[in-house]
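The structure's right below; bear with me while I get my questions together.
A single protein chain has been omitted from the complex, and every remaining protein chain is retained in its original position.
Letters are used for the chains, namely A, B and C, taken in the order the chains are written, and counting of residues starts over at 1 for each.
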Amino acid sequence: MNFDFSDDQKFLQQTARDYLAEHSPLSVCREVLETDKPYADDLWKGAAEMGWQGAVIPEEYGGAGFGHLELAMIAEEIGRALAPIPFSSSVYFATEAILQAGSEAQKKKYLPALAAGTTIGTFALTEKTGQNDIENVQAKVSDGKLSGTKFPVADGDVANFAVVAAQGDGGLSLYLVDLEGEGVQRESVTSFDPSRSMARIEFDGAPADLLGEAGQGASLASHLLDRAAALMAFEQLGSAQACFDITKEFTTGRYAFGRPVASFQAIKHRLADMWCEIELARSNAYYGAWALSNEEDELNVAACIARIQAGDALEQVSVEMVQMHGGVGYTWEYDCHLFYRRAKLLGAVLGSSAQWKDKLVDRIEAGEPS
Amino acid sequence: MNFDFSDDQKFLQQTARDYLAEHSPLSVCREVLETDKPYADDLWKGAAEMGWQGAVIPEEYGGAGFGHLELAMIAEEIGRALAPIPFSSSVYFATEAILQAGSEAQKKKYLPALAAGTTIGTFALTEKTGQNDIENVQAKVSDGKLSGTKFPVADGDVANFAVVAAQGDGGLSLYLVDLEGEGVQRESVTSFDPSRSMARIEFDGAPADLLGEAGQGASLASHLLDRAAALMAFEQLGSAQACFDITKEFTTGRYAFGRPVASFQAIKHRLADMWCEIELARSNAYYGAWALSNEEDELNVAACIARIQAGDALEQVSVEMVQMHGGVGYTWEYDCHLFYRRAKLLGAVLGSSAQWKDKLVDRIEAGEPS
Amino acid sequence: MDFNDTPEEAAFRAKARTWLDANAETMKPGDFSAGPLDERDDPASIQSAKKWQQKKADDGWACLTWPKEYGGQGATSIQNVIWNQEEARYKTPPNIYGIGLGMCGPTIMTHGTDAQRERWLPEMRMGQKVWCQLFSEPSAGSDLAGLRSTAVRDGDDWVINGQKIWTTGAQFCDWGILVVRSDATVAKHSGLTYFVVDMHSPGIEVRPITQINGGQGFNEVFFTDVRIPDAQRLSEIGNGWAVAITTLMNERASIGGGGGSSVHELIELARGIEVDGQSALEQSSVREKIATFYTRTKGLKLTGYRTLSAISQGKTPGPESSLGKLVGGRLTQEMAAFAMDLQGPAGALNDPSQLPQAAEWQDRYLSIPGLRIAGGTDEILRNIISERVLGLPPEARADKGIAFKDIPTGPPSN
Partner (left out) sequence: MDFNDTPEEAAFRAKARTWLDANAETMKPGDFSAGPLDERDDPASIQSAKKWQQKKADDGWACLTWPKEYGGQGATSIQNVIWNQEEARYKTPPNIYGIGLGMCGPTIMTHGTDAQRERWLPEMRMGQKVWCQLFSEPSAGSDLAGLRSTAVRDGDDWVINGQKIWTTGAQFCDWGILVVRSDATVAKHSGLTYFVVDMHSPGIEVRPITQINGGQGFNEVFFTDVRIPDAQRLSEIGNGWAVAITTLMNERASIGGGGGSSVHELIELARGIEVDGQSALEQSSVREKIATFYTRTKGLKLTGYRTLSAISQGKTPGPESSLGKLVGGRLTQEMAAFAMDLQGPAGALNDPSQLPQAAEWQDRYLSIPGLRIAGGTDEILRNIISERVLGLPPEARADKGIAFKDIPTGPPSN
């Protein structure tokens, strides 16, 4: 039994944490949130130099050739730092999509630039307000031209290309679409967490390059969502841990009625409960990472429980963070709202917790592995 | 604005409380729970002498001719005392059914005996494990003879007659059936709260007397459930208040670490939350009683919110009661489990909170009054 | 049990409505009143608020509950509630007088000298001067009596230094009520003194606080050698806490609740969202939550009716009114979170042009934490309920019976 990350993986994590502590203090997140900058481009370049975007890209395509356990460690740190970069869209989605389903030519075309951070990718599935609905995608591709609307698309305003789910000749398929080319109109929409950008994209005859087999879009998209969910769970876990650590420090240092706020059971017992939720999230996230690396069969369940617990825990601790900071927690000046916003954003972009719960029961019914 | 009971009604309540404090201390509930006695017959007779069973029965049929606000006050006290008598079955269901839908002959036949407590009635709707399902009742009446199974039937082993929902010539209808007559086989089944008895009843050609119009069984049964729910909410409220009062007293008097257990925020803040839940339950129950007495139009929503909040509050405080008593709360000797059991029983007999919630949304959608 | 007005109440309501019809415009769908945490300090709003108050005062509708000797009507609490209900049905300027009329005025009546009453109450009633409250400090939030701003006697004046926070309306107010520490060598509650301060005094600096929803309803107020004549002292020296308690007891109990309409908005939202080919409103998980929200919202509203009934019977609502804020705050936050979840990935937006119901649930999710904190955190409300309503024993105190200066204010430095 060794249900833990290796020392090498932990070392990589520590390196990432140190790097982000220096290059992505919360002031970096705040700057993107408060200005028109869609993301922190210096940090994005720095991350690429650290090899993070290319963590799981094989060396032959310019990547670091690590496994997903290593990527999970990086994701946790990105979450802890609330790094304001399009990492999840480009790495968990676009890169994974090409690694999973890309042709050799597509890999050669995209992966080196993704690894270098010179290209940003994203995933465009949702079309309207409501849950992700793979079956009812309306966007269409005919004669290699894509038409339709995708909304919202995370980082859709800054991505160079998107993996788009659309109805093609063989049914629902995935396509690679250049977002800077013809037939693409995109607009930024206001994000609930303006440190991460969101867009509406209208396609009208945009050239679309089939990714994977025609007609396999539904299963590919579902599998991609699972993979991204397992990785996103680490971002959520990292953010939750940061919420917790900051809140613990604040309530320990702040005195009221002559003693630390954290000495009151009203606070300390809830901190204990928050810790439990985060530990469960950690356990489930580890399982997701393990499944991602070792056992595809278990990923469909593992991704769900990783996503559900990490998302629910992060939402809970972000709410508690604001509350336990009292008055200052409600000020723009303090950092609590950065977490409060990010929690909701990360909880929404892959579909709500409720949708993942429904999916989980489907999968348990279909036969839970061992 | 006078959303409160009148002084006369409160006086009646105090009288009931005093009577029950003397004649139904928790030892009476415990005795029924621990022995084969299906209910406390002395208490039942005493209640009849107090006029409780006949509270809303017009004087011409031997009742007290009070309104439902008065009955609600009695119900709250019955809940507070965990009185082990078939009051809800006989009064909220059987008596209400005959008052609502009975012919003059039926009223003359049943009401005086119900008021005197010499006859016990009940309501037999459910047929199997699962939610109450009025539409799918399988029991049948043909040529005035009832066949089918009702399970579980609250107080079905001690009742003299039942109001039974069954498919008749004109569709689902309600019938009055003598449980001591031919064609009736009944067996006691073990109750989760053995201070209240439950039965399985098999009907095989039992004579059935139509109650109300043929084919109106579904709407009658639904309406009866609403009326009973509004009254039952007061029983639940009374039980919840008793849980709370006993727990407050215990935690205030018990010392640990040199101070009262109730001075620890881990306890006192939860007592504050429990109090809030009970106050909300009280408000909603009052609304239910008001609708029952004044505004039938609002009863369909009022019954739901009364039932939901009272049931949820009672379950919560009964769980907290056991927990906050610590070790002794888990002993047979202490009274906590009487409440812990009763909470689940009262929460189940009219169908679960979840079912009432579903019903509530139906009704809000159908157009909430003012 | 009767939800209607008594005949007396109905007559009063009719009278109020007649006056309002003649003097104000009724609200139409889409109109809305300024929320309690909104920005509302543009000079035009302030001017129109002052005009409206003057008009009410002229005809005897201002300060209904004030005694007649101070220019009020000696009205009952229920009449005041009825007036507020009726006034809310009309388009009126933001109410910038709540703190003055509801908290400062009664405190001056109780603790002020005749000269002080004459000086401040008439112009307060007429709306000529606006008042604010300066109690909270950065290091004294829930622990209000832990405040550290100081008052030092200098001749006929007192010299004030320190910082106050969470002051509503400080930027447009004329007068403030102020509690500061005049003696740190005695116990915490014993060294406080209570003043009325001219907000235009030299040495006062007001800085707005931006909230996480971007609003600026509150301010920080900095005091640097601000001089207050001793004639503006409202308490005995060192007896300020008792006077502050009078002020806080007059903080208006939040009554009624409203909010019921939000559940209907949630139902509309769910109805419009499609899940697996049907409306989200058909999903039992959605229905169960909506039913729970509805049940609790209605419970709050009905609890408000019970409070009103008590007021109608001449009782004064006490600390049990904390229930509304404690339960309502969490409830609204949960409803907003749920609404955002219903929206799926689009819930991650905050763009009124892109979202159903103009992103109002996102706005609520950002504004509600303030309501769970301002005017008593959830935790303080639970203390109030458990100790003052339920009579449970108090928390063990670490700051009792020692000089204020010796009370720990941070981790030991070793």
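Keep this in mind: contacts are C-beta pairs under 8 Å (C-beta built on N, C-alpha and C of every residue); 3 or more make two chains touch, one makes a residue touch a chain.
Computed from a predicted structure; not experimentally measured.
Student: Identify the residue among B:Gln53, B:Ser191, B:Gln216 or B:Asn284 that touches the chain left out of the display.
Tutor: B:Ser191
Student: Would you indicate which residue among A:Gly168, A:Gly212, A:Pro260 or A:Gly347 is in contact with the undisplayed chain?
Tutor: A:Pro260
Student: Please identify which residue in A:Leu33, A:Ala75 or A:Ile308 touches the non-displayed chain.
Tutor: Residue touching the chain left out of view: A:Ile308.
Student: Extract the touching residues of chain B with respect to the undisplayed chain.
Tutor: 126, 128-133, 136, 151-152, 154, 189-193, 198, 200, 252-253, 255-260, 264, 266-267, 315, 319, 322-323, 326-333, 336-337, 340, 344-345, 347-355
Student: Would you write out the residues of chain C that touch the absent chain, in ascending order?
Tutor: Against the left-out chain, chain C lists 283-288, 395-398.
Student: If the hidden chain were put back, which residues of chain A would touch it?
Tutor: 1-6, 69, 248, 252, 259-260, 262-263, 265, 268-269, 271-273, 275-276, 279-284, 286-287, 289-290, 293-294, 304-305, 308-309, 354, 356-358, 360-361, 364-365, 368
As a working rule, only the chains that are shown with their structure count from here on.
Student: How far is the middle of chain B from the middle of chain C, if each middle is the mean of its Cα atoms, in Å?
Tutor: 42
Student: Measuring centre to centre with CA averages, how many angstrom lie between chain A and chain B?
Tutor: 51
Student: Check each residue of chain B and list the ones that touch at least two other chains.
Tutor: Each of 265, 269 in chain B touches at least two other chains.
Student: Which residues belonging to chain C are in contact with no fewer than two other chains?
Tutor: Within chain C, residues 379, 382, 395 contact more than one other chain.
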